[in-house]
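Note that this complex is displayed minus one protein chain, with the remaining chains in position.
Moving on, here comes chain A:
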Amino acid sequence: MSTGTRHTITAFDDDMDEIRGLIAEMGARAETAVVSAMKALTEHDVEAAATIRADDKIIDSLETEVERLVVRTIALRAPMADDLRELIAALKMSAVIERIGDYAKNIAKRVPKMEGQIHASAKEQLSRMGAIVVEMIRTAMDAYAKRDVDLARAVTVRDDVVDQLNKDLFVDFVAYVAKNPQNATEVAHLLFTAKNLERIGDHTTTVAQMIYFTETGENLPDA
């Protein structure tokens, strides 16, 4: 819907560009955090896990900065129509991307608590689920940069796959722990990891929905 024309007041465009840049940076950092967390988990890399926890503070501070800029822009520019929608979306997107960072941090926190290597089938399943979630984040941020509603819609469709994988994992993990009760602690951590990935998928879907809302003024219809 955007005609792409600049505002008569160019400082307004500068404000919007600054907010867009921050959201894009948040998305890129969140994606990196999820990739690193899954790598740290599957490779039992305790050191990498510590770095993820530290980096999450940067995502948190970016969210605070987006909030501050959005409030300032609404107060000073009295935005309307797609400008207003974009600012409201930015507020919501920054909040959910910050949550994605938290979930990555959550996964990373489990790494030092686990004894060592996780069993092979779980590693394979979680890696697959993680890869889909990371691809969702990448596609969502791509959709954001290009203002592409079709890409945004594609993200929400992928979320159904993640939800199904989470359900499958649950069944498999419960079966595994029945046979290997000595690994109950490991499996509990893996179940939470799967749940975290599933939540990341949900939040990424929200990002996609906000892109759709910004561009069309409508809520994304269910797939």
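Convention: contacts are C-beta pairs under 8 Å (C-beta built on N, C-alpha and C of every residue); 3 or more make two chains touch, one makes a residue touch a chain; residues count from 1.
Everything below uses one rule, namely that contacts and distances are computed from a predicted model.
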item	value
From "3-hydroxy-3-methylglutaryl CoA synthase", "Phosphate ABC transporter ATP-binding protein", "DNA polymerase III subunit alpha" or "Nickel-transporting ATPase", the hidden chain's UniProt protein name	"Phosphate ABC transporter ATP-binding protein"
Chain not shown: contacting residue from A:Arg29, A:Arg85, A:Lys105 or A:Arg199	A:Arg85
Chain A residues touching the omitted chain (full complex)	1, 3, 5-9, 12, 78-85, 217-218
